[in-house]
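A quick write-up on the structure given underneath.
In this view, the complex is presented without one of its protein chains, the others remaining in place.
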Amino acid sequence: MELAKEKMLELYRTMFKIREFEETVAVLFRQGKIPGWLHCCTGQEAVATGACAALRKGDYITSTHRGHGHLIAKGADVKKMMAELFGKKTGYNKGKGGSMHIADFSIGILGANGVVGAGIPIATGAGISIKRKKEDRVVLCFFGEGAGNRGTFHEGINLASTWNLAVVYLMENNLYAVSTHQSRVQKTTDIAARAGAYDIPGISVDGNDVLAVYNTVKRFAERARRGEGPALIECRTYRWHGHYEGDPLNYRSTEELEEWKKKDPISRFKKVLLMKNILSEERDRQIKDELKNKIAMAIKFAEESPYPEKEGALQDVFCELV
Amino acid sequence: MELAKEKMLELYRTMFKIREFEETVAVLFRQGKIPGWLHCCTGQEAVATGACAALRKGDYITSTHRGHGHLIAKGADVKKMMAELFGKKTGYNKGKGGSMHIADFSIGILGANGVVGAGIPIATGAGISIKRKKEDRVVLCFFGEGAGNRGTFHEGINLASTWNLAVVYLMENNLYAVSTHQSRVQKTTDIAARAGAYDIPGISVDGNDVLAVYNTVKRFAERARRGEGPALIECRTYRWHGHYEGDPLNYRSTEELEEWKKKDPISRFKKVLLMKNILSEERDRQIKDELKNKIAMAIKFAEESPYPEKEGALQDVFCELV
Amino acid sequence: MREITYAQAITEALYEEMTRDEDVIVYGEDVGIYGGPFKATRGLQERFGNQRVMDTPISETTIVGSAVGAAMTGSRPVVEIMHDAFLGICMDEIANQAAKMHYMTGGQIKVPLVIRTPRLGGEQQAAAQHTARPEAWFLHVPGLKIAIPSTPSDAKGLLKTAVRDNNPVVFFEHVLLYNKKGEIPQGEYTISFGKANIIREGNDVTLLATSLMVHKALIAVQQLEKENISVELIDPRTLVPFDKATLINSVKKTGKLVIATEECKTGSVAAEICAFVVEEAFDYLDAPPKRVCGLDVPLPFSPPLESFSVPNEEDIVQAIQQVLR
Partner (left out) sequence: MREITYAQAITEALYEEMTRDEDVIVYGEDVGIYGGPFKATRGLQERFGNQRVMDTPISETTIVGSAVGAAMTGSRPVVEIMHDAFLGICMDEIANQAAKMHYMTGGQIKVPLVIRTPRLGGEQQAAAQHTARPEAWFLHVPGLKIAIPSTPSDAKGLLKTAVRDNNPVVFFEHVLLYNKKGEIPQGEYTISFGKANIIREGNDVTLLATSLMVHKALIAVQQLEKENISVELIDPRTLVPFDKATLINSVKKTGKLVIATEECKTGSVAAEICAFVVEEAFDYLDAPPKRVCGLDVPLPFSPPLESFSVPNEEDIVQAIQQVLR
């Protein structure tokens, strides 16, 4: 089934928004304006975008240390994200979390997570709530291929499979965990084999093809919503930047990077849209200017926002609400 | 290939030795002579026996909370085992370990283990030593089907598969983890599917058929010895006793137990031996008397042995050897 | 007053809270059909069904990890980790997820989670791997509350409070207490966190004890009474929040402090108590506070070794005699 034009354009806009966000924060980081660590997802935009477009607002996602794309795609406000990255009081987490811990509970973002693989049991647990409350929701659980070798992968998916929970596990395979190529830490990369261990569907898609991601996630999210249980989806992609900004990148070749750059999900999708006459070069420029402006405004917002008062560090250790 | 008569008799003797040991310690436990907890493997003797018979003295095993059978089959001294169960100074661990922690390093027994699933990474690590030192050994790693749902299963086997280690993982599937039937905690029980996740062979055998266990473990142990990597073997069996002595057993039917008792690995193998004229009823009585005597002597040894001096509690926290 | 066992008190608390609030769910290994390894969840699955009382695989990491996710999304999970000695398996989920989620998200997300965990401790020959007694680990994790009841009445009242709390609570039960009976208030009641129980008033020395050690302390107190030594016995009941005021006031009165806990001595909860009392009441102390704790050894199996390794009433008596010297 062909997507509506507007939805197609929306996918395109979202991918570009993520790209612009990541490229901008990478620069700000180098300039010392963003403290801490930064893990950019440039090159992987189609995964977050296609996957989240297949969800509803009330659906949940769990994200990772490389989470900006997931959050933007799920509808997070880039102003509050940027302010959080700057450590400002107006940020999503009042400056307490930073890049690796952004959450927006109001739109189902259960949080980025600094511990690789930790989101898998958390997503499973959200599935427990959904099932008990008979809610019309699904959980989408993002994690990297590196996380797939943690015990949490096995335990979390086994539980969801046994209890038939509405969770879609999405492995974003960008081939590397920091410096470590997937082939050096597991013998098989056949996702169906890994899913088979839990008797759930396991399918691999081109993670740089936003429509393929969208369609696949849609299919398994709807399946989960119907109560038919979890699934495991692998999206094959590549990160253009280092593991973190500042990574010496001594573990991969520039040739490899160049090969993958040719598969840029954004320019690839642009060609499709141009061909289908959904986009023109002019409209493209408009869209991009608009989004660049949006990110620029976010920076302005972040820069002009105040830092939290230092005593705020003592708040929120415990929830005082009854 | 048919086994030599002597080897066949040896299997029979070992199974009976385990049975006699377990039935005796269960009584001693009820009498309050053995402190702590006791997890008996009555009914599962063919697994330990067949598996360890396929090993050499220099090979390693890791065992579990239900480890008496594994240890006896690997050649442990029942006197020292019994003394350990009694908490005596002459026990394998000087009374410090008890049933769940017996080790005999001199014959490759790397220890029972009180933490379900903990032996899996430990066995993997022994495989690391073997590989680096180019030793002619294998590791046999025993664990229950319940342990198969722990993260250590996934991580440990993945590592062994990736590094091609000489480890045979043996899942002793007695259907229950405490009160919990396997079917209630995992969707698939297909061992090949679980092994497939690591691209290693996965095979299931009748765990009450000592020759089937022997042949299968032999095959995969030799394969591992040749440097062809790990394998996963499931032995389907059943425990006759409760999870521990004193278990209220409110989770399974006596019919189920009776069905399994009909598949008693010992009387079943006895029939085979009688048919093949390897055993006579008379020889059978002799063997049993001899082994009963051996266990009785072990009890005597344990009973007559002194308790450790209480100050010994302060020793062995650290290894002082250089 | 009714008398029930500590195990029954746990069951009653869960029963009442599950009846009151359908968001409360209970899961863990063997908590359903089996009724819990120590019968503390007996009857709950029959009553509330298997969507609210679930047996899990042996997956401690995911029991707690999933409970964090369930708690974030409108459930109030009460999960069981079969022995406190296995808490290391889910340490990251407790310390890095449950404890920090509210803070990291700037207060957006709450994690109303209870981790019930039966302690084996000494006297059962459960040996080293089943007897860690690790409450000090959790004391050192900001964002966790810790309850450690010593009586049926406290167990029930504190567990009900734990279930209603919007923060993660580690709830230490004691296997040697499960069959102990005690009086229980009629009807609905809860016990607030952070309110110590002054079990005996006294003037000569303050004795702080937790969990099983409260019972050993009581024996010691009775013995010392015969020597005309008047002991003030305090059970803090929760370690976080800790009722510092009650303890400090008592120390100001008696000038002497003995702390009796079952854990290994080095790096213990008792160390923290000693440290803050010294910081806050140094000038009132006539003698250094004394810790009566387990030896710094993994618990050995053999009865004589084991009983040498855990603190008992005699050790408490001696410690008190020493600080009074």
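Note that the chains take the letters A, B and C in the order they are written out, and that residue 1 is the start of every chain.
Keep in mind that, in the parts below, a residue touches a chain if its C-beta (ideal position, glycine included) is under 8 Å from a C-beta of that chain, and two chains touch if they have at least 3 such contacts.
Predicted, not measured: the structure shown is a model, and the values here were computed from it.
> Based on the whole assembly, the unshown chain contacts which displayed chains?
Looking at the entire complex, the absent chain's contacts are A, B, C.
> For the chain left out of this view, which of C:77, C:134 or C:311 touches it?
Answering carefully, the residue with contact to the hidden chain is C:134.
> With the missing chain put back, one of A:149, A:162, A:208 or A:237 would touch it. Which one?
Once the missing chain is taken into account, the touching residue is A:149.
> If I consider the whole complex, including the chain that's not displayed, which of C:114, C:147, C:260 or C:274 touches that chain?
C:274
> Pick out the residues on chain C that sit against the missing chain.
These residues touch the chain not displayed: 85-89, 91-96, 99-100, 103-104, 127-129, 132, 134, 136-137, 139-143, 240, 263-264, 266-272, 274-276, 278-279, 282, 285, 287-291, 295-298, 300.
> Residues on chain B that touch the omitted chain in the whole complex?
60, 62, 91-97, 101, 103-105, 110-111, 113-115, 118, 120-133, 151-152, 155-156, 158-159, 162-163, 315-319, 321-322
> Touching residues of chain A against the unshown chain: what are they?
Residues touching the hidden chain, for chain A, are 35-37, 84, 87-88, 93, 95-98, 100-101, 113-117, 146-147, 149-151, 177-180, 184-186, 250-251, 307-314, 317.
Basically, only the chains that are shown with their structure count from here on.
> Hey, what chains does chain B share as contacts with chain C?
Both chain B and chain C are touched by A, going by the contact rule given at the top.
> Rounded to a whole Å, what is the gap between the Cα centroids of chain B and chain C?
Distance between chain centres, rounded to whole Å: 36 Å.
> Calculate how many whole Å lie between the centre of chain A and the centre of chain B, each centre taken as the average of the chain's C-alpha atoms.
46
> Could you list the positions in chain B whose residues touch two or more of the other chains?
Answer for chain B, listing residues that touch two or more other chains: 149-151, 184-186.
> Multi-chain contacts in chain C: which residues touch at least two other chains?
Residues 56-57, 59, 61-62 of chain C each touch two or more of the other chains.
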